[in-house]
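Shown here: the complex without one of its protein chains, the others still in place.
In order of appearance the chains are A, B and C, and numbering begins at 1 in each one.
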């Protein structure tokens, strides 16, 4: 089992979930994604994140995804599994399956649909922690779950040993920076990952542990290069690489807002790029999300060419 | 099977789900709730609504709830079942179970966690409609699922035969009124239910079909009396009854906002009142929500006394 | 001076502010609007509301508007003046001018740009009350000022004598209904006006004092008729009239969302209708808002024809 806290860091993409035209998990394509990411040098794999369309998967499909990724990773890098669900009971169910399938850690959001208080969120983390015993990263994504994980709550849960790190996809970079600063001062082994693809160099400069970039599916080598440039202190080089990745990120604007919500535009953009790069067979999305059509795909192709990926 | 569209109307409470201290569905208490509601004269039962803490139940618990309510209703009133979940695939799973257990109709929200477009929401409704064939009411509850069902989308789905009615818990009463007006003019069999406990008399005056009041668990006879007063044209009497129910609704403010989010405060308030009224055994909530403590329960008792229920 | 509290009730439109092509107040058109409203039977006039584009007027223009409306009203109906501004100091300046110009009462929002606490909002109301002495209606419009006036705050200010009523444009009709219920029980002289054009019959059934309908500029006689129908207990007639006014309200959707924000679409729709009805000379808006173009105006014309106003 690979380490999760302390020296857990680097580029850990949330792995997309390819589908067949019959709405099943396309296992062969998923295997190729895993190899593509490992070849790109990533430091970990995050199965069943938001980008993975976890919210759209059945329990059986979730298990298939974990199994495929754990097998593909073959112990080379740690594998995290999201146990995203509305309730304590369901998250424990997912966590038990994930543990049995051999993941190295869990990623857990606040419950949603209900709008819990901070006290109730803490009880949720406590319950999954007690039930499963694996290391847990808190996943802060109010866009999806409506509730922001307050910085005081995160630090309290870290002190109590309920979580070993955080994945911050809140969009509130100033708050994340304050969290990184406080963790550096008082909890040096606490892992701090940003979910924002556009400010990875900056998060690392601030002392964050790493990034969980959805866009890392499309260009894992680029994100690893960025990580290494910051590590070497070449910030000018890092800035240029990050700026290229910012241009690449504009693929998610290729999806028509008439047809698509944010999720289909973003995750579908990543999938479409992976089809164009020859990694996966189809850009079909989990139901009921729309896939990119030919016109939208052509826009993605142009951006891939402009950023050196085709 | 009882009728769902056309003449489907009246007071249809979303039935609370009592739990045992072991976090299991308390079937005996649930049976008593069903009898209490039927004795109160309600016109239908909505199993697995938001008030039912559906988001916190396992699949097996959902089935237990439906089974208990369908059995208890014994064909006297129609039973609707919520198929609340994040994805098309999961909602279809729930819908098939519900159909097998004998419900008369389904209640379906927009998918959540992902933030779908209107086109994707319509595809979701289409898929459940095709898979199961039962009458569907659209459930508009942006507080829980983040996305408002646009009035144009609702009417389009009604025209297309995907839905037979709506349960509006959006809090946007002006928009609901405009929907009722347009439905009255062009879709006379479309059922329009408000989820707002505080304006039931007004919704009925506007021409709505009825109400799905969470508070109706606590005082079903009061809501039925209110419905009948409006039906007889006694609006002054209806206003006084509604004003009493508004005072009763303040039980949900008895829960401490330090300890509880909105869901625990509201649904827990209803459960606490049902314990005090002798209907259910315990006010324990689905994990991870907090239950009312002794001090909060005392406040609920006072309000029940002041509104004539104790 | 006409009465403001106690028996202050009915239809009190927020009077639109016509402009000339040179961006000045078109006094002659404004005089015609006042006559048009009085001829329609309205029970009061609200100068310098949101619909009046008060936020876009200079101090001199505000004075011109009040002067014109007070003169036009000639004591037949009470005239209220909005003293909408960001700060206590500026609202006092406006209030003193309004008093000098002979208005019967003031309409005051929470301060904005800054985001005040409830305690700070109460201090604001206290200060204007002490400085000017005129009756004040609280104006609850979080869409414009970001802060909702909490029901407890409103009732506390009423008990303290700081306000004599409320104009509720919050869109939260359930909360307004609870406020009306509590005022009926404990503060019978407190005036309760809804700002929602679509539920006037319902607000009156609930016991509200009246309505401040922006759409009342376009069809004052319609809103007065609606008010009278409810007063006579003809709720079926009232419902039909309200449903016609709901159809009329759709003129505000004629403005292109590409070109216009909500304010230009709504207030500009009212002005365009008034041009078509021959009341004002131009539909020019306060800078920087866009006016309706020919295509949008044609849509408004169709709706006016369909609702019997052309």
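One rule holds in what follows: contacts are C-beta pairs under 8 Å (C-beta built on N, C-alpha and C of every residue); 3 or more make two chains touch, one makes a residue touch a chain.
Nothing here was measured: the structure is a model prediction, and the numbers come from that model.
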In the full complex, displayed partners of the excluded chain: A, C
Selected residue (touches chain absent from view) among C:264, C:284 or C:309: C:264
Residue among C:121, C:218 or C:284 touching the omitted chain: C:121
Residues in chain A touching the chain absent from view: 171-175, 177-178, 181, 184-185, 196-199, 201-202, 205-207, 235, 239, 242-243, 246-247, 249
Missing-chain contacts mapped onto chain C: 23, 50, 53, 55-58, 61, 84, 86-90, 93, 111-117, 119-121, 123-124, 127, 143-146, 257-264, 286-290
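One rule holds for everything that comes next: only the chains that are shown with their structure count from here on.
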Computed distance of Cα centres, chain C from chain A, in Å: 49
Residues of chain C whose C-beta touches two or more other chains: none
